[in-house]
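Missing here is one protein chain; the remaining ones are kept as they sit in the complex.
Letters are used for the chains, namely A and B, taken in the order the chains are written, and counting of residues starts over at 1 for each.
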Amino acid sequence: MKKYILFFFCLFCFIPTVAAELTGLEILKKMEDNSYAETMVYTGEFVINKGDRTFVKTFKGSSVGDEKAFVEFTNREDFGVKYLKIEDELWIAEDEDVIKISGHLLKRSIMGSDFSFEDMMESQKLSEMYEATIAGEEKIGEEMCYILDLESDKEDAPYARQKIWVGKENFVPYKYEFYALSGRLMKSAEVLETRKIKGKDFPVKIKMTDELRKGSSTVFELKDLELNVKIPEGTFSRQNLLK
Amino acid sequence: MKFLFKLGFKNLLRYKERTFLTCLSLAIGVCILLFFNGMLEWADDASIRNLKKYETASMKIGNSEFFEEENYIPVDEVIRGRKKIEKILEEKGLEYTPEIKFKASLINEVTGDSYPFFGMGIEAESHRKVYDLYEMVYEGSLPENGNEILISKNTAELLDVGIGDYLIVETDTKTGAHNADAFKITALFETPNPEVNKNFFYISIDAANTLLAMGGDITLISIKTEEKAETLSREIKKEIGDIEGVTVKTWGELAQDYMDIREGKRGGTSMMLMMTFIIIAVGIANTMNMAVFERTGETGMMRAMGMTNREIILNFIFESGGLGLMGGIMGLVLGAIVTWYLIQYGWDMSNYVGDISYGYRVSAVFRSKWDFGMMITAVIFTTVSASFISIFPARRALKRSIAETLKSAGKFG
Partner (left out) sequence: MKKIIELGFKNIFRNKRRTFLTITAVFFATFLVVIFKSFIGGLWDNALNNAIMLETGHVKIAHKKYLEKEKIQPLEYYVYEVDKQIENLENLENVDFATPRIKAPVMLNLNDKNYYTQLMGIDPEKEKRFNVIHEKIVEGEYLSSDSKGILVGSGFAEKFDLHTGQKITLLSQTIYNSISVESFKIKGIFTYGIKALDERLLIAPIVRVQDLVKMGDGTTELLLLLDDREKSQAVEDKANSILPGEYIAKSWKEQGNYYNMIRIASQIYNVVYFFFLLLASFVIINTILISVYEREREIGALTALGMSQGEVLGLFVTEAGILSFIGSLLGSLSGGLVSYILSRVGINTLALFGDTMSEMNISNVIYLRAEWQTVIFAFIFGFLVTIIFASIPAFKAVKVDPIKALRAT
C-alpha cells in the first residue's frame, strides 16, 4: 500500500516539471521576440472613439525595429501628415513644413487617439524595464494565457505596473492593463485579431481604452503587413518628410 | 516780515466769506485728489494683496531651473539643501510653507470631462501662516489627510461636481511615469483672485508627494513677510548662495504681467493732479486778482507810506499762501474724512462686478488707503502754488505810479 502511494506521489511531483517551466522574464522575452521584426512595412488605420464622435485615420508606414519609424497619413482629413522617428527624436511634417517635437510633448496623444507618442515610440524593451512574474492563467477568447505581472523599479518607466495576458501557445499578448503608480488602472488594451506572417502570430488589431475617461477608446489595425522586407534607402530621413 | 505776515492774515479775515469760499474750492480740489488717489492706492494694494495672499506669497524659494522653464512645470527641478534653507528661514523668524506645484488634468469619471489645471501640494498648518486661502474656503477646510482635494467654485461648476464627489487627478511623476488617483472633494473655495480661482486646485503635500513620487522633495518654499520683499530676498539669496541652483523670486518678479499694470495707474493719478491744480490755479488766481485790484488804493497808500515793492508783493504772497494753506488743510481734512469712511465702510460695487480679470485682482467692495505722502504733498503744493499765483497781479499793480493808484482808490474804496 505504502509503495503505491509513494509512486503516485512521485508521479505527481514530476508532472509540473514536465511542462516547460518558463519564468515570467522568459515569457516576456518570447513575447517580444514574437512581435519583433527587423523591418516592417504596413498600411493601417486608427478608429478613434471619443464619446459621441468617431474619427478614422488611415496611414501607411515602415519601421526598423524600435529605432526608426516613418508614418504617413492617407485619410482625407490628415492627408499628407507624416511622422518620422529616429531613436528618441520625432519630427512631424505636412506637405513641406516640418516641426520637431521634443521632451515632455512626447507624452501627448497621437492624433487625438489613446496612444501617446511615448506608447508607440518606446525604444526600450519591456524586458529591460520591468520585472515579470507569472500571476496566473486565464483564457482570453479561445486562447489560454499566462498572466504576467510587470513591475518596474525604474522610475522613468511610463507605467509603474503592467499586466499582460500572453498566449501560452503563440506568446501573443492578448490583453494589456496599464497601471498608474497609485495602482489605478489607467489604460487597457486588447488584441482583437492576429495574423500568421512568416510562421509567427502577429497582433494586427488592438483596441486601447482610456480607463479614466469614459467612452474614450481607439482601435489600431494593420491592414497590410510585411515583415522583414527591404526598405528603400532614405526612407527614414528629413528629406523624405518633405516629399 | 512778521508784520507783513500778520497783515496778510488780517486781510484774509476781512473778507470772511470770500476767503471761506476760495478755501472751499481749494479744499474740494484737494479732497478729490485725495479721494481718487486713495482709491487707486487701495486698488493697487488690494491687487497686490490678492496676489500675495493667494498666489505668490511675499516671495518663493525654488530651483532656478524651475522658475526659468516657461512651457511646463518641471516637477523634477527640486529644491536642494532644503534643510539648510529652512534653518536659515527659522533663524530669521520667518513664516514659510513648502509646496509642490505641478500640472495635472482633473477628470470627472462620470462624464468623462477633463480640463488642465495647476495643482498645489500644500501643508495645511504652515500654509495658513503664509497664505489666506483658508479664509476663502467655504465648507470644509484645507486638505490635510489622504486624498482630499480643494477646488474653486468655478472649477466645480466647470466639471459639474460638488462636495463629496470624486475627481481623478492625472499627472506625471517626477521621473515621468504616468499616475492618476481619485481625490474626494472636501472643500470649495472662492478667492478675490480670479487667476487662482480659474487655474488652481489643492491637495495635501503628502498626497502630492505620493502622486508625483517626489521622494520627499519639494519644488517651492513660500515665505510671508511684512518687510520689503526686495531687501529680504537679497538677504536670503546671499545666505543660501552656496546651495546649488537655488534662488529667490519676489512677488513682483513672479507676477510680471501684473507689474506692468501698476504703472498705468500712475498715469491716472497724474491726470487727476493736473486737473485739480488747474482748478486751484484758476480759483486762487481769480480771488487774488480781485484782491489785488480792489486794494490798489491800499497798495498805493502802503507805498506812499514807505513800504517797498518787495514787501508789498510779499504781503500778497502771504495772503494767497495763507489761502492756499487754509484751503489745503481744509481739503486735507475733508479728504481724510472721505478716506476714513471708505476704509471703514467701503463702497460696494458688487452689483457691477462679475469677476474682474485680466491682471487686476480686486474684489467688489472698494475701499481707500491712507497716503500721508500724497496728503502732505497736496497741502504743500496748494500752499506754494497759491503763494506764487498772486505775484503776477501784484507786480502789475505795482507798475502803476503811486499817484495813479491813489486816484483809483477813490473809485474802489
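Assume a residue touches a chain if its C-beta (ideal position, glycine included) is under 8 Å from a C-beta of that chain, and two chains touch if they have at least 3 such contacts.
Note that the structure is a prediction, hence the values are computed from the model and not measured.
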| item | value |
| --- | --- |
| Hidden partner chain, touching residue among A:I86, A:I101, A:M144 or A:L225 | A:I101 |
| Touching the absent chain when the full complex is considered, from A:A69, A:A93 or A:A180 | A:A93 |
| Missing-partner contacts on chain A, residue numbers | 48, 50, 53, 55, 57, 73, 77-78, 81, 92-103, 105, 111-112 |
| Residues of chain B in contact with the chain not shown | 15, 17-18, 21-22, 24-25, 28-29, 31-32, 35-36, 39, 70-71, 115-116, 158, 198, 257, 260-268, 270-272, 275, 278-279, 282-283, 286-287, 289-290, 293-294, 349, 352-359, 366, 412-413 |
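Just so we're on the same page, only the chains that are shown with their structure count from here on.
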| item | value |
| --- | --- |
| Chain A partner contacts - residues on chain B that touch it in the complex | 72, 107, 109-112, 114, 168, 170, 172-182, 210-211, 213 |
| Sites on chain A touched by chain B in the complex | 51, 104, 107, 152, 155-160, 178, 180-182, 184, 186, 212-216 |
